[in-house]
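Removed from the display is one protein chain of the complex; every other protein chain stays in position.
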Amino acid sequence: MKDELNFENWVCPLPLRDYPSIVIGHGGGGQLSNELVAHLFLPAFQNSVLQNLGDSSVLPETAGRLAFSTDSYVVRPLFFPGGSIGDLAVNGTVNDLAMSGARALYLSAAFILEEGFPIATLAGVVDRMAAAARRAGVVIVTGDTKVVEKGHGDGCYINTAGIGMIPAGVDIGPAGARPGDVVIVSGTIGDHGMAIMSVREGLEFDTVIQSDCAPLGALVADILPLGGVHVLRDPTRGGVASSLNEIAASSRVGVILDERKIPVEPEVQAACDLLGMDPIYVANEGKLLAIVDAGSADAILERMRRHPVASRAAIIGSITQHHPGLLVTKTAIGGTRVVPMQLGEQLPRIC
Amino acid sequence: MKYLNEFRDGELSQKLAHDIRQITTRPWALMEVCGGQTHSIIRNGIDQLLPEEIELIHGPGCPVCVTPLALIDQALAIASQPGVIFCSFGDMLRVPGSTQDLFRVKSEGGDVRVVYSPLDAVTIARQNPDREVVFFGIGFETTAPANAMAVKLARQLGLKNFSMLVSHVLVPPAIEAIMTSPGNRVQAFLAAGHVCSVMGYWQYPPLAEKYRVPIVITGFEPLDVLEGIRRTIVQLESGQFEVENAYERAVTMPGNTVAQQTLAEVFEVTDRAWRGIGVIPKSGWRLREEYRDYDAEHRFHVSDIRTEESSKCHSGEVLQGRLKPNQCPAFGNECTPRRPLGATMVSSEGACAAYYNYGRFLTIAAAPAATSVSAS
Partner (left out) sequence: MCLAVPGQVKQIYEDQGVRMGRVNFGGIVKEVCLAYLPEISIGDYTIVHVGFAISKVDEESANATLQMFRDLGVLEEELGAKAEATSGDGHEIPK
């Protein structure tokens, strides 16, 4: 699919057909750049703000507190089981905003493309971004394209920044966890990271594991009105372990998990066992951790489970005043271990 | 995974642990040889289920920890050479050499690649005929057959651009070194299950007899480790010192004779320096003369390496079980997981790293009443 030119959205495909790959000129701000915008980005992202093609995009007046987030996406390969860099670029930023309780509204999209990058592939990426944006209910209102010389980039890097609105009365953040709170995860962990591993050169394996890449804005919007939500965090790079370590540090509390309660797909566990990795450190792209008031936990859990992205939501632990700053888990055999912040990337091991 | 998950059963583990508590009447010091067993013990909290009388001393069965510093420095020098593709298992990437590690080499432009199998490195060599491909062949007897096959295949394919930096270490000489070291307190060994899948356990009865220590071949999952400990305690309590196989589903007395044949064909025994411990005679394998063409040490002449171990690092004593990590003066000061002085603070099963993480938990605050934790 990514290699087929999709002309459905293109107003006038002719100019682009002359250049099957990105050339330096596409980042030059001249005719080639304009054609790329007019015939690739605009048709894909289709909205009235972007249509104006101003240097900056003017947004309608918005009342209330704004949340603002940015992230860059450099994933390899660009297309992987269950997702693509395009999906990540939209959902990642949408989700970051959602973790502050904000409903994402507007996104920017900046591309750094390597000379020689096939336009058909770019079209595929942009197509997925457009679809993800529609699903998440956001519009991409401004963007930029730069081209670097061959060998100086990895095909395609994307940065997205997003603006969202926080409903009145919502005040959540990493320092909000309190002893007695309950830790909820919205579903199975490790899916995204192991989906990537399965196609990573040198480590490939056949599997049905798919990335869980998904927007979480609607889920968050649904649980906030119930009250009692203190912290929200999407456990992306570094997994659940890193997110909870960060929250433990910010809130100056201890976190205790029960390993047996953490939902993991059997195949994800098998992939981790094969490579000597621990799902608790593996990235997720469509999950959230919610630290909530104990009294509200059951209601929040029940509401979460009604969403397709959170049908496997589960209570996995609690917040304690003991061992502040440390994440600890009870093991399946009844022991205890500290789950430290990992130093760098979790690597496959043979020992 | 079948034949894996069943051996992680929490309830059965508790029953086994209870049984061990019932039969233990005196203090005993056991050493688990294999780093993978150490990893399992720490990760599952197995030592916390044991009675206080049982002390588990973490052995030197971690190739990451014991690969000689000089060889790490050589690896780093080779990986830094332009045109080289340096392939390694993930474990080795953060091991500190005298001045840097493979991660740093990678960040400075070295082409360092993590592979799952040594055959992947051979494939990379075939796909990149104009580059020199080097594989870091570390490991105990378990990994040696894989490395041997890679070299054999490379020769069979007539590859001119593939070589291996070999540093294999052997378990039986390590056991001897430990038993003869002054101040040794080890009274029994949990032998490395997968090493024995390859080598069998015919090498151990003379050791058990000579040093009067039980040697129990043990697996890695909680039930396997606990059963290995249980059988060891039974022997200790009754004054026996036999070799026993507690990992029958994966180990036989003769072992894998096909693999052993290939090992004899490709490798020969040599003296080896174990990082932190020193030279243990006849404790390693190197490539035979016939395979010298594929030996990276011969292919690359790397000079100007000043190998210098930090004088503050006591990982050798830790590896021999003579020093507890928190007894080391550098522990938690100059030496932390973020800035490790030695390999035992780097490795996922390194005793120092394990103590650092678990120790913080114990000292920061009292453990909550709901979790039963016993210091070990």
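For clarity, chains are labelled A and B in written order, and residue numbers in each chain start from 1.
Going forward, a contact is a pair of C-beta atoms (placed from the backbone, for glycine too) under 8 Å apart; a residue touches a chain by one contact, two chains touch by 3 or more.
These numbers were taken from a predicted model, which means no experiment stands behind them.
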item: Contacting the left-out chain in the complete assembly, out of B:N245, B:S315 or B:T344; value: B:N245
item: Among B:P145, B:G276, B:P340 or B:G359, the residue in touch with the chain that has been omitted; value: B:P145
item: Among A:G143, A:G162 or A:G276, the residue in touch with the chain that has been omitted; value: A:G276
item: Touch criterion as defined above, residue of B:G45, B:G193, B:G342 or B:G359 at the omitted chain; value: B:G193
item: Sites on subunit A contacted by the missing partner chain, in the whole complex; value: 198, 205-208, 266-267, 269-271, 273-274, 276, 349-351
item: Absent chain, residues of subunit B that touch it; value: 1-7, 9, 11-12, 15-16, 18-19, 22-23, 34-36, 61-63, 89, 116-120, 139-140, 142-143, 145-146, 149, 153, 156-157, 192-195, 197-198, 201-202, 205, 220, 223, 227, 230-231, 233-235, 238, 240, 242-245, 248-253, 256, 258-259, 262
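Keep this in mind: only the chains that are shown with their structure count from here on.
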item: Between subunit B and subunit A, distance of the C-alpha-averaged centres to the nearest whole Å; value: 37
item: Complex contact set, residues of subunit B against subunit A; value: 1, 4, 8, 10, 13-14, 17, 35-36, 39, 42-49, 62-64, 89-91, 93-94, 103, 113-116, 120, 124, 139, 143, 222, 337-338, 347-349, 357-358, 360-361, 364-368, 370-373
item: Residue ranges of subunit A in contact with subunit B within the complex; value: 202-203, 254, 256, 260, 269-270, 273, 275-276, 278, 320, 322-326, 328, 330-338, 340, 343-344, 347-351
